[in-house]
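What follows is a short report on a single structure.
With one protein chain removed, the remaining protein chains of the complex are shown where they sit.
A, B, C, D and E label the chains in the order they appear, each numbered from 1.
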Amino acid sequence: MKHNDPKLLLQSAPLLRQELTTPGAMKEVWLALLPTTLASLWFFGLSALLLIVVSIAGAVLTEWLFTDKDKRRMAIGDSSAGLTGLLLALTLPPGLPLWMAFLGAVVSIGLGKVIWGGLGANIFNPALLGRAFLLGTFPIAMTTWGSPSGLGDFFHLQSSNLAWPFMHGQIDALSAATPLGLMKFQQQTTAISSLFIGNTAGSLGETSAFLLLLGGMYLLIRRSIDWRIPTAIFLTAAIFSLAMFINDADKYPSPIVTLFSGGLLLGAFFMATDPVTSPLTPKGCWIFGIGVGFLVVLIRLFGGLPEGMLYAVLLMNAATPLIDRYTQPRIFGRK
Amino acid sequence: MATDASAYEEMLKGLWRENPTFVQVLGMCPMLAVTNSATNALVMGLATLFVLVGSSLLVSSFKRWIPKQVRISLYIIIIATFVTVVDYSLLALVPAIHKELGAFIPLIVANCMILGRQEAFASKHSIKYAVMDAIGMSLGFLIALLALGSVREILGSGSLFNVDLFGANFEPWVIMILPPGGFLTLGLLLLFFNWFTERRKQFLLKVAQADQSVAIVGVKDNG
Amino acid sequence: MFNLFSLGQSFAHGVHPPHHKEQTEDLPIQRVPFVNRYVMPLGQHIGIPAEAIVAVGDSVLRGQLIASSNGFISTALHSPVTGKVTDIGMHRYVDGSFKMAIEITADPYATQQFSASANASVKAVEQMSIDEFIIAVQQSGIVGMGGAAFPSHVKYAIPEGQQITDLLINGAECEPYLTNDHRLMVERPEAVLRGCEILRKQLGAKRVAIGVERNKPESITELQKHLAIDMPIDIVPLEVKYPQGAEKMLIKSIYNKELAVGKLPRDLGIAVNNIGTIVALADYFDQGMPLIERIVTLAGPGIKEPANLIVPLGTPIRDVLDFAGGLSEHTREVIMGGPMMGSPVADLDAPILKGTSGILAFTEQETARPQEYPCIRCARCLDACPYFLNPSRLALLGKARLFSQMQSDYHVMDCVECGACTYACPSNIPIVQHIRAAKDNLRNLASPDVEKKK
Amino acid sequence: MSQSKNYEQEPSSNRLVASMAIAGFISGVIIIAIYLATFNTIKDNKARELRQAVFKVLPNVSYMQKLYFENNTLVIAKSDGMDDDMIFAGYDKQGKFIGYAIQGKGAGFQDTIHLLFGYLPEKQLMTGMAILESRETPGLGDKIFKDMHFVGEFVNHLMKQAIKAVKKGTKSHDYEIDAITGATISSKAVVRLMNAAFNRWSPKLSPLGQEPVFQMSKQTQGSLDSSQIQPESPNIQIGK
Amino acid sequence: MDDLLWIFISTLLVNNFVLAYFLGLCPFLGVSGQLETSFRLGLATTFVLVVTALCAWILNTYVLIYAPYLRLISFIVVIASVVQFIEMSIKKLSPSLFKSLGIFLPLITTNCAILGLAIFATNRGYGLLEGLVFALGAGGGFTLAMVLMAGIRQETEIMDVPALIRGTAFNLIIAGILSMAFMGFAGLFSAA
Partner (left out) sequence: MTFLDVFTAPIIMTSLGLLFGLILAVAYHYLKVDEDPRISQTEELLPGTNCGACGEPGCLPFATKLVSGEVPPSGCTVASEDDIDNISEFLGVDAGEQEKIVARLKCAGGKAQAFQIAEYQGFEGCRAAAVISGGGKGCSWGCLGLGDCEVACTFDVIHMNDNGLPVVDAANCTACSDCVDICPKNLFELRPVAEQLYVQCNIPLEGDTVTALCSAGCDACGKCVADAPAGLISMHNELPVVDYTSGLFNTDKLTKKAIERCPTQAIQWLELNQFNEQADEQERYS
């Protein structure tokens, strides 16, 4: 037969693709987290740097070890494992022994991602799963907070960071309480300005509301995240906490404090919006966000723990398959 | 002789091939609930052993007289009687451990494994086989309990049978003795079990293939 | 609410691919010279294939009936050239399969002038009853030129109790690269308007709307220029958005009505036709010329000389390409239709068909297989799908070959395969392909003639 | 196969009933046997446990008796066991009243906490606290009975006012108690339960001088379940 | 009233029967493959739990004060028989109800959640009302855990979970993660 022209390719239309790729979507999040990450270095110095490095390394290493050989390049290349590591690190207290951070990252990727079949297959947010594991495993170390220092103290390493694997860290003399802890256990409010700037005690990435808002706005503008989820979280949390605040202003924090303190912003912008573990459908996103907002305030105000973002997101993650199932959009032309 | 060997077989199968926990996945509730320490696991295992062997003995002895329609009810009565015996004995002998095991001693009644063995085995076999089977099954259960209990106690409290292993500086993994730890540890143990079985299967396959090729080569040499 | 913010009228969801029309939008329509060999597949429209009425060795004239319709949802075929029937048998179709076709070798000495006498004489359309009109359209071989190649006369057979009130002419041409409808509107606005009037009167419709995307201002002005005051025709500018040209989207955009699944436009009193179809109607009723040629856009990075061509049906693609300077050496894939919905050409010797709106050639650059990532459930595909399906889920199920679940839980059959989801997917998942496979399988399972299961 | 054929025959209803009854009877016999065999030991164990707890919270006690609040007075309980509505009166070797041991029960961090504390009404003094039952997190919440500093805070604590738990190290008043770091909730729960139990019982306690008298009943003497405590028991030391 | 609410919330969320007390794991792990089935099993279990609470209270109040040592055996025998009787009645009276709920009854009778409920309720000295609320909370918690689990399992069905991992091991790990998430409810309404 005459086939002097190139053997034609048969490839499914459409041949046109928009520019964003999945690794690109991940990079957007890295970029949006940059200010917060830098701030954590500013506030917590070398401790923060080491925690971040160890956590990312743990995550990437685990992904590498447990992924099939032929998928490895792709899996590491999309930078999602590293992102999980970074996000985990940003939720850790600055004085956490490094070995714990490493273990957390291994659990994040191992139990949170690889076991489910890798990127896209997991039900639970890997970073938060890792944090939940750490919180349950080492509750004391995970609730011991160092106070933020400044850049001057960059090389001041919290002594507990360097504990031997499987051993206690030495608890720093100057451990502090987080704004939420202060509120819950001592009924003390923290000034909103400090919440905004971030010179309070807390995990690496949750202290500065301003920078988190900045990153979140970037993602929203770039349409990298679904706007419904953070909106629903903020609205629900604000309304619920306002109701309680009106009820008893001494006992319960104001909505502003609720929104700007703890992991709410970090969680609402970066974690609840993890596309993999949040619902697909628009209605589902609203329900998910409302659920997270409700649960976080419920746990904070009525539960045993001062902070509930972690559990709020994980619980709603668990419900996501159900939400997705029952909120399928109405198909065009169908009832 | 031959029957002895096969009775022995019946016992062995419970340890690995038909392990009630790893293979049949039965009796998960006590398995997870009481394994936050090796001691508890051991006591639970022994209690289960007593109940299972006792009731298998009874059921296999009386199997002829048990009418089909009420057999389950009767098994339950038999098992519950033994469990009550164990319950009171433990309460009298080791009250501290009884307190820790809490409601899970009475709950042995509801352990599907025990009822399962009556239905699946004791009611159809002679006393000797039934007892051997019961011993094997409960030993298999005990092994699983101990494995789980040890892992959880070592990581969760840094000790084994209450003997401190790592010194005061050890940071215990609290979650291991909490409910999630139970699920996760058993899940991972099972995973390991599956992996190991798979590996063994592949290894055996390889050996078999190697044997074959050797045999073929041998034939060629001969010819 | 959407209309408040966007230019022109529109529908919800959809995507905005670059339209790439600059390559050919200003190129006047040219006629390709006649070649030697023509292949007319008997089934190049939706429905029952036509039945050959000529035999091997017969001489045929350009425009002469060579195959007649074989049932109601079937249409006639006419010879695209004057020449001789050299074979009636299995020939390769664009999709690589073999189909029954009539091969005609052109008579090199014929003038190839079309004479209306080659056809049965056509009564003046104004005097025709609707039934005569429908039969005439069926005789003309005209099918939808918008891509589906659905026999047009079927659409005009309105059942008892229904009345067409609106005639909708689809000039959206939302597929990138394609400009054949655009050129028709620019170069033959009178024919477009004439076609509208013929059809409107026959169907008894009150108004005609011609929907044109805003990226074709020249078309809009040309049509408007030729619009006589007494013509009840609206030229409706539409938002530039894919798939604006899809029937249901167009109806939504223009009439803000939602065509229910399983319903036809006529249930809403609307008849929809493509610009090309309407011009073909005008040509048939004014000049007696059946559907023997059509306008094809040749474009894409792999085409040396992009063009808008009048091509006799049955011309091998290779010959058309040769006329446009051939393929560049980097060409890897040739597409029939647009880049969003078209299908790749498996064999360049396959012929141009009634439904071929474009031949596009793409090079290594556009066809390099993109790295596929797992679905990250980002919902971009959901936001793209104009039908509000769940493409992410469909693709996952398709991958697992759970085809029947795709229909029972996610209504895969409602998908029109527009490809918007796939365009939007950052993980480069071939979603539509999974969907097509599923639909194909489901149709196959449903078809009665799957002889199986002893 | 033959076996399953056997099964298919419908046994008569009489047989069903009879076999159930026989099984019930046999099992009843076995159970009552084991019950009787372990009865005394178990009773001893339980009594010892309670005794030890009361000892822990009321030092120098040699005897105790269980009381109920009925008809506006405290009356001696006859029941063998122990229930939530009971209060315990402690007496020294001479049978002289020393103080009460009061139970508290309620929600903790994880599940119900059940505790006992000693109270000397005449001095308004709390003499000690013991946790009878809790499911608080090992390593955190379980410090409410493992952390000796915390437990020690309730020894000789003056009950002029409701107790208040404050963050460790910030104690500034007599009525305040250092909570356990990392288990603030459990510690607060303990304090809350105590306050609640105290409020429930303190108005009901007999006024000064009319303390319930220790009665050595026939029953208490005869049975090993007596509320009497062997003074020689080595466990006495715990209270200090 | 507050107490009842606490009992309910506590058993529903904080001390969820499945995820914190390890009761009823066999059906939880075995039957949570399908959403529909799981939900119906949950309903049926709740029903049996309520029946159990009722039986336990009757036994405790009228029979067992005379013979406390018969607690375990009478619980199990009475509950098993009553449920079996209900099952047969449903089967006879309403085959459709039997199909949707009744077939689960034998599975439920022999699971520890039922007996556990009876024993816990007795140990804690719950009265009739408290017992019923306890049963409702436990049943609700069981249903909740079941349904969440089933949703997750169905979702993972079409993901490429490595073959080696699929199965009970994986289900246990999911349960572990769920249980970890439920730790967030610890102290709910009790620390105020």
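One rule holds in what follows: contacts are C-beta pairs under 8 Å (C-beta built on N, C-alpha and C of every residue); 3 or more make two chains touch, one makes a residue touch a chain.
Just so it is clear, the structure is predicted and the values come from calculations on it, not from any experiment.
Colleague: Specify the shown partners of the omitted chain in the complete complex.
Modeller: Within the full complex, the chain not displayed touches A, B, C, D, E.
Colleague: So which of B:A7, B:V70, B:I97 or B:L148 would be touching the chain we can't see?
Modeller: Residue touching the chain left out of view: B:V70.
Colleague: Quick one: which of D:S13, D:Q124 or D:N199 touches the chain that's been left out?
Modeller: Touches the omitted chain: D:S13.
Colleague: Pick from A:S12, A:Q170, A:T189 or A:T327: which residue touches the chain that isn't shown?
Modeller: Residue touching the chain left out of view: A:S12.
Colleague: In the whole complex, what residues of chain C lie against the chain that is missing from view?
Modeller: Considering the whole complex, chain C reaches the absent chain at 90, 94-98, 343-347, 367, 369, 398-399, 401, 403, 430, 433-434, 436-438, 440-441, 444-445, 450, 452-454.
Colleague: List every residue of chain B that touches the chain not included in the displayed model.
Modeller: On the side of chain B, residues 18, 23-26, 69-70, 72-73, 77, 112-113, 115-116, 119-121 touch the unshown chain.
Colleague: Would you write out the residues of chain A that touch the absent chain, in ascending order?
Modeller: Per the touch rule, chain A residues meeting the hidden chain are 1, 3, 7-12.
Rule of thumb we're sticking to: only the chains that are shown with their structure count from here on.
Colleague: Among all the other chains, which ones are in touch with both chain C and chain E?
Modeller: Joint contacts, listed by label: A.
Colleague: When you average C-alpha coordinates per chain, which one falls nearest the overall C-alpha average? Tell me, please.
Modeller: Central chain: A.
Colleague: Measuring centre to centre with CA averages, how many angstrom lie between chain A and chain C?
Modeller: Going by mean C-alpha positions, chain A sits 49 Å from chain C.
Colleague: Using the average of all C-alpha atoms in each chain as its centre, how far is it in Å between chain A and chain E?
Modeller: Here chain A and chain E have centroids separated by 34 Å.
Colleague: How far is the middle of chain B from the middle of chain D, if each middle is the mean of its Cα atoms, in Å?
Modeller: 36
Colleague: Two-or-more-chain contact residues of chain B, please, as numbers and ranges.
Modeller: 73, 77, 80-81, 84, 88, 174-175, 178, 180-181, 184
Colleague: Please set out, as single numbers or ranges, the residues of chain A touching at least two other chains.
Modeller: 111, 118, 120-121, 133, 136, 139, 304
Colleague: Let me make sure I understand the interfaces: which chain pairs count as touching?
Modeller: Inter-chain contacts occur between A-B, A-C, A-D, A-E, B-D, B-E, C-E, D-E.
Colleague: Mind pulling up the chain B residues that touch chain D in the complex?
Modeller: On the chain B side, the touching residues are 36, 65-70, 73-74, 77-78, 80-81, 84-85, 88-89, 91-93, 95, 124, 156-157, 172, 174, 177-178.
Colleague: Okay, in this complex, where on chain E does chain D touch?
Modeller: Going through chain E, the ones touching chain D are 6, 10, 14-15, 69-70, 73, 77, 124-125, 186-187, 189-191.
Colleague: Once bound in the complex, which stretches of chain A touch chain D?
Modeller: 139-140, 143, 177, 185-186, 304
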